[in-house]
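With one protein chain removed, the remaining protein chains of the complex are shown where they sit.
The block that comes next holds chain A.
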Amino acid sequence: MTSITVMGDFYLSQILGKPIFDIHGKTVGYVRDLVTLWNGHSPQVTGIKFNKESKLLIPSERIEKWDAKGMYLNCEFSPSITVLLQDHEIYISKWLLDKQIIDLKGSRLVRVNDITLSWVSRGSEKLILLVAVDIGFRGLMRRMGLEFLVRKIENRFLGWQYINPLEDRNSSLYLNREKKQLSQLHPADIADILEELDYHKRADLMGRLSSDQAVEALREMELDTQVELINQMDAHRASDILEEMPPDDAADILAELPEEKSRGLLGLMEADEAQDVKELMEYREDTAGSLMTTEFVELPVSITADEAILRLREFARTAETIYYLFVTDEHSILKGVLSLRELLLADPSTCLGDFMNAHVVSVHDYEHPATVAERINKYGLLALPVVDERQRMLGIITVDDVLEELMSERERSSLFSLFKVRRHSERRV
């Protein structure tokens, strides 16, 4: 491995638009854009676009040097030296400069103000590498020719490893490295990024997320955005994602969609899941029923503690909480409640009915959310069971569901809110 010597750094903004001279000093064109290889290694500049109208490129080996006046070639210019864009090559001005990219280090959306390039030599070879993008205020001022005013401000660079371009690219160009990095972002950050993107890029990015990630990110969003996203998504993918979501969240989204669309999506979902969601959708907005989820741990009163632990393993994946275990009879009538601790500490052969707490605090599905909050608060609960008139268990409401309902926090408000048909926002934190 030959060592790399850096001969100089410069900014894309300093070179764009400068004239290109051939060996005789004749102007052959202007620097319109640079092309780099985007394949997961240090992006190397491979060519220069020199004419607005033409797709031809001058390969980077032909560059002798450049200075403030322009770029000098080491040969005579003729069309025969030009090349065309290859696979895995991208235009950096067109794709990066002034565009929004995902800053994988800061997990947010940023705008590229400038691009730093490095002129290095490796043995006899001279290379131009794309080192970083400039996302700071100083880069902005540099573009306007006012950098001298802000010399005291530090440059803010973001190494090429940490950027994820969002412009439409051939999917083959989408690197595994980028996919992996994307998968390491926190769903809440992905949600924020998605909310800021326009709907085309949103759909692109959604398409690149795994189903799990998409569901998690979606759960972090405002209901408005959830509805928008599901509405714009391909129906099959949308129904897959809705299936994976907790039924109460799915019901909230489907209730906001146009009737036809929502019926279509329910039709595509698995029958069981669809049934749960449909039932939840029946509840009015200001009832306990509208807040509950149907994914809770339900254990028959007649089984032993040992059997119960085995069953718990099956439930644990999907249930909203596993700390409260609800004991019911064969008609699903709520008989008692256990905490996870009580179950673990109980003698393995005792029947649940013998050690459960038979006095369960519950709420009826038609009651007001305020009642739910009151009870959760009064008894210091993490979750409250919801039952019908005959004490049949319908679902549970967890403390975080009801918190959002009642906290008078500053809502995501909008500048452009007038006459907006406001949707009931239910942000899961």
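List of remarks:
Here is the rule we use: a residue touches a chain if its C-beta (ideal position, glycine included) is under 8 Å from a C-beta of that chain, and two chains touch if they have at least 3 such contacts; residues count from 1.
To be clear about the criterion, contacts and distances are computed from a predicted model.
The protein name that UniProt records for the chain not on display, among "Sodium:proton antiporter", "Peptide/nickel transport system permease protein", "Nramp family divalent metal transporter" or "Putative circularly permuted ATP-grasp superfamily protein", is "Nramp family divalent metal transporter". Contact with the chain not shown here comes from a single listed residue; of A:143, A:219 or A:375, that residue is A:143. Shown as candidates are A:135, A:215 or A:238; the residue that touches the absent chain is A:135. The omitted chain makes contact with just one of the residues A:15, A:90, A:110 or A:182: A:110.
Interface with the hidden chain, as seen from chain A, comprises residues 97-100, 110-111, 113, 135, 140, 143-144, 198-202, 224-225, 228, 232, 258-260, 410-421.
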